[in-house]
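Only one protein chain is missing from this complex, and each of the others stays in its spot.
Chain IDs A, B, C, D and E follow the sequence of writing; residue 1 opens each chain.
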Amino acid sequence: MAILPHWLVLDDHLQAWLKEDIGRGDRTTQALGLSQVKGQAELESKQLGIIAGLPVFARIFNLLEPTAQIEYLLKDGDRCQPGEIIARVVASMETLLLGERVALNLLMRLSGIASLTYTYAELIADLPAQLVDTRKTTPGLRLLEKYATQVGGAVNHRLGLDDAVMIKDNHIQAAGGIAAALEKIRSEIPFTQKIEVEAETLGQVQAALAAGADIIMLDNMPPERMNQAVEIIRHQRPAVTIEASGNITQETIRTVALTGVDYISTSATITRSAWLDCSFNLLAEVS
Amino acid sequence: MAILPHWLVLDDHLQAWLKEDIGRGDRTTQALGLSQVKGQAELESKQLGIIAGLPVFARIFNLLEPTAQIEYLLKDGDRCQPGEIIARVVASMETLLLGERVALNLLMRLSGIASLTYTYAELIADLPAQLVDTRKTTPGLRLLEKYATQVGGAVNHRLGLDDAVMIKDNHIQAAGGIAAALEKIRSEIPFTQKIEVEAETLGQVQAALAAGADIIMLDNMPPERMNQAVEIIRHQRPAVTIEASGNITQETIRTVALTGVDYISTSATITRSAWLDCSFNLLAEVS
Amino acid sequence: MAILPHWLVLDDHLQAWLKEDIGRGDRTTQALGLSQVKGQAELESKQLGIIAGLPVFARIFNLLEPTAQIEYLLKDGDRCQPGEIIARVVASMETLLLGERVALNLLMRLSGIASLTYTYAELIADLPAQLVDTRKTTPGLRLLEKYATQVGGAVNHRLGLDDAVMIKDNHIQAAGGIAAALEKIRSEIPFTQKIEVEAETLGQVQAALAAGADIIMLDNMPPERMNQAVEIIRHQRPAVTIEASGNITQETIRTVALTGVDYISTSATITRSAWLDCSFNLLAEVS
Amino acid sequence: MAILPHWLVLDDHLQAWLKEDIGRGDRTTQALGLSQVKGQAELESKQLGIIAGLPVFARIFNLLEPTAQIEYLLKDGDRCQPGEIIARVVASMETLLLGERVALNLLMRLSGIASLTYTYAELIADLPAQLVDTRKTTPGLRLLEKYATQVGGAVNHRLGLDDAVMIKDNHIQAAGGIAAALEKIRSEIPFTQKIEVEAETLGQVQAALAAGADIIMLDNMPPERMNQAVEIIRHQRPAVTIEASGNITQETIRTVALTGVDYISTSATITRSAWLDCSFNLLAEVS
Amino acid sequence: MAILPHWLVLDDHLQAWLKEDIGRGDRTTQALGLSQVKGQAELESKQLGIIAGLPVFARIFNLLEPTAQIEYLLKDGDRCQPGEIIARVVASMETLLLGERVALNLLMRLSGIASLTYTYAELIADLPAQLVDTRKTTPGLRLLEKYATQVGGAVNHRLGLDDAVMIKDNHIQAAGGIAAALEKIRSEIPFTQKIEVEAETLGQVQAALAAGADIIMLDNMPPERMNQAVEIIRHQRPAVTIEASGNITQETIRTVALTGVDYISTSATITRSAWLDCSFNLLAEVS
Partner (left out) sequence: MAILPHWLVLDDHLQAWLKEDIGRGDRTTQALGLSQVKGQAELESKQLGIIAGLPVFARIFNLLEPTAQIEYLLKDGDRCQPGEIIARVVASMETLLLGERVALNLLMRLSGIASLTYTYAELIADLPAQLVDTRKTTPGLRLLEKYATQVGGAVNHRLGLDDAVMIKDNHIQAAGGIAAALEKIRSEIPFTQKIEVEAETLGQVQAALAAGADIIMLDNMPPERMNQAVEIIRHQRPAVTIEASGNITQETIRTVALTGVDYISTSATITRSAWLDCSFNLLAEVS
């Protein structure tokens, strides 16, 4: 299961996106008097993939016409085959034509992300390590794209700059060392938040451990060093969470997972995913 | 040259995207007192590609700190090499760390689009046909992604449902034929707008011509039929603009261009592009 | 038929206008406990004119009370007589009193525009030339006022700076001539947009023709020169659309139309129209 | 002197109005590279009238370009002659062309209102009665149009439903009489607010006096009855303010003023005013 | 009775406050699948006090779930006992848990204000003087906190800087005297607004009377001086409203009221009130 925020949080975005496309109005559809003509449309997959975003897809039509009806043949997280019907929408032809582009753009983008995430996640599915995403998300779509990675099998990393602390080398340098950085930060953040520290060397790993980091991110470490780092951490403070990051590809991910880290983060599932091709077939009017 | 709208139009979006990432505040950076520490950062390309979005990248930092300074070593539309420095930013460390993620997410996304667009455009650069985009854009980024395709060498198709008329088969069916559809629509739209009609068969091409379409889109036509369509149109109404659409790939685009159409549209440059990988290297403090 | 954008586009404006009038609340009505008292009101015309804005008038009450009921005795575009009942509203007395002022202000303003537009349009109704509006509209009411001119019998000119190109003398001067201006602009705009060029002299008409303008606006030309211009254009490029503009009055419009231009634009139907006087008669409570 | 609210209150509106016109961007101007070309424009009156709205006119350009400079040759409230230069703007050509339409639309609308208000106000300038406006204002422009009536010589009536109480016949009927209505309302409103009661008959005037109204509006009374009403009020409660309303025209206003009322309200200065025609002449570049 | 503005005015605020608490989503509740589980909650008072804000409390849940049902056992203005059930809410468990904090924060804050206001108001309940509030309200809650003082038995003072005029010593000093200040201001404000003048000395009282103030505020006057001031005003202009202000406590308020002033203003009911403690008991699922 993956979790979308309440519509109270999302609706403003969905409406803004509809307005972006509609602009000053869709006179083509309106001139033909299609607001009174009932229609039906099928959402069809053109590719193998993992579907993500159906509730958002449906919401677009309901924002235009509260009584629009959506029938789901698949649900988020399901695998779709080329040619498979994913959902059906019954609404006025005007609603179908007004909402089509935005609804599909969202669904295809999110399904593309879920599909690529799934590919990565499957490669380590039998291992304890879990795939996580990053903050490399399309501006404005943070919550939806992070939802899509969840659908694809990943766990979310922090959602913004404010819901967990990530201390990078620049912070460490500015503070004069890991211990100094953690001390300054810990008293200023909600005590309910975890602190993650980035480490590229074993020395930094030791410093992070000593300073009491909750999570240590092993950044761009070669496999051997990563093995050592995991061993050190597990030995000294087994409760610390270990994340591996940097140059994670479909070729390398399993090797990394085998080091015993808890989480493996990659932006690739978002930044390198293509949209999942779907079509929206408007059928004869509903009689 | 490609054209971004006035900041009056874009700033609301940029600010919303910063807030999406910042949430309730970046206490990590603030706790270290970095608002008074001046820093410098280099934007470095990690891949070969075409840069797009530098003015937006810079604006992000200026919204956070009006006196932040950006030095451009490349400009939008330039080709970048792996390892090449694209720009330098001088601002407070706090500004650099607060704006980094959003600025890079935008620049990498837009440059990825420009780069793939360029690849397509180059394939037909010696022919009169021009590449155009579609309305398959990431919700919320319509104007920026259409800017990126311009940077990459494409011409924009319509920007929304409202700035030109596109009559598709559903419209035609609902209106009872192309002629009927055009007649109903023409009197309702600004007379300054063009009407485009989608045609899959030669019969539809003839009907579109007869009904006075300004642009005819040859949709998913096999090359031979497309050749015939172009010939018919050029013969009967040479002022009509011809657009080819459907299954445009790097393999097929040149064949299509050779039919003599004016424009070739594809969503691939946006929906299939990966982000152009860049890094943002924070350097030692400016003294 | 004239076309209003989807409520998704208009509702934000309507709500803002209600809030402008309501401010911190209408305690007069509320103190009397009128939210539970059902009432009925008649919208009555006090003048001869053309009604425009009834859907917006009704929407105001529905935004305040979703179950408010509006019965239409006339529809937009109909001619109303003094004393004629246009519509009836059944809602709580609170809703009627809260919405009255904004609903009437809109309806009277729009009907005034439609009425004056109708007067102009009738003068050339038997000729091919059509009346068009301009961008001289009340800030914030662009879409509604352009709707009203449609209701009155005009065709819309462009809706904003972005949905068609209008090249004026300042642009031409800045670019170094019409041809140079068109060349620079054509590659930067969506290929789906038309380019209109303003011409005051026959030389400018020739230059606009040569440069490939889609529409030529004959600006402030005396009738004889306008006749010549139309002749030149029709002879050289019959597909070009011709617009006449400048000093269009009820006295001159027919002469201009007889020159054979396609469109005649005037801001007078908006800038010189008075509101159509209407009253809103609250009747005894509905039992 | 007339008073505009702080820009903090107005700027959101001005920006929204600019965006209404700019839409997705003014590519015509931008394609010609006019952001770097400095220009100058003259605001010229084409008619005799009273100028209103110059600070708003100027603000439009400053929102687009903070360093745009406006030189005023006249100020709000001044009488302008046909052909007279009102102000000069120095800014980039892009700013001048982007802001021109919205700035002029506002200035011409507001000056039209001020001019007609002035005509009415002059007719009673030697008498104690003062002209006041109503809530019949263009939705969204309440504050600006009420500013324009002030510029023209009127005093403002209440600004919305919330800053004073106006008890009309419907309220009275619903409450079961004037006394009952005032009693219910008085305890619910801020004690700093005045209560105005509408009266059409002398009986209603007496009831309003007895109930303690602060202001009595004599609505649609024939002159003789109005004389009697004024006499009754002045005799019984001289501190009560008297407003006359209904069918106020340039022909009747002086007669009404001679009855001795304090204020005469009419919506005509707003609902029947035409825009004051002005032109915006772009001059050669500033060297 | 106290009056809340129409939901059209309040809903934006309520939604913003829900979003403030929900942020990027309440995954705790959502992960447990509680959107489909119906629940019931009791709002229970833990203290003696006066309830205020029940309609707002209920609206919070209805914004999250339009069909949420609220049963009122008490209504605003009622006195509640410790342990008394005030209302019951039936909705999905998700809605109850999402809305709980915001709904309670509002109700407890407003009830705290109403309770303290009631305490003050009761001390002078048998005297003609009435308690009024001030503009010392929590930013963003002006309308709701002023509603709460009404519920507690106070009358509202002006709602903002714009719905009545308050002339303080700084204004008087800047204008060069009370008379000069009133003259300048009176012509610039809506004639429907009252003017209040602050006076600390009997000389200022005399000047305010002479200048025609509608309301005179006796600011920080010792009782004897206040008695004299009241006598002077009542004698010279009995229609003038008198407000006493400054150092109003539960100990002093009755003495002040006995001077015969009309209104006594204090910010204490808002600035010194503690929240009324309530609990929100979620009960077993509704079967």
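Simple rule for what comes next: contacts are C-beta pairs under 8 Å (C-beta built on N, C-alpha and C of every residue); 3 or more make two chains touch, one makes a residue touch a chain.
Quick caveat, the model's predicted, so the values are computed rather than measured.
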| item | value |
| --- | --- |
| Displayed chains contacting the withheld chain | A, B, C, D, E |
| Absent-chain contact - pick from E:P66, E:P139 or E:P238 | E:P139 |
| From E:M1, E:A125, E:A174 or E:A239, residue that would touch the chain that is not displayed | E:A174 |
| Residue in contact with the excluded chain [from B:Q30, B:Q173 or B:S187] | B:Q30 |
| Residue touching the undisplayed chain, where the options are A:E145, A:E196 or A:D277 | A:E196 |
| Contact partner of the left-out chain, one of A:I3, A:L73 or A:L258 | A:I3 |
| Touch residues of chain D, complete complex, unshown partner | 1, 3-6, 8-9, 143, 159-160, 163 |
| Interface residues of chain B (partner: the chain not displayed) | 15, 18-19, 22, 24-27, 30-31, 63-64, 98 |
| Chain A residues touching the omitted chain (full complex) | 1-3, 130, 132, 150, 155-159, 162-164, 187-194, 196, 215, 239, 241, 262-263 |
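Convention: only the chains that are shown with their structure count from here on.
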| item | value |
| --- | --- |
| Same or different contact residues where chain E meets its copy chain D, judged by the half mark | same |
| Gap in Å, rounded to a whole number, between the CA centres of chain D and chain C | 23 |
| Where chain A and chain E are represented by their mean Cα positions, the distance between them in whole Å | 45 |
| Chain B-chain C separation of Cα centroids, rounded to whole Å | 32 |
| Touching two or more other chains - residue numbers and ranges from chain B | 1, 3, 23-24, 159-160, 162-163, 187-189 |
| Chain-level touch network, classified as line, ring, star, complete or other | complete |
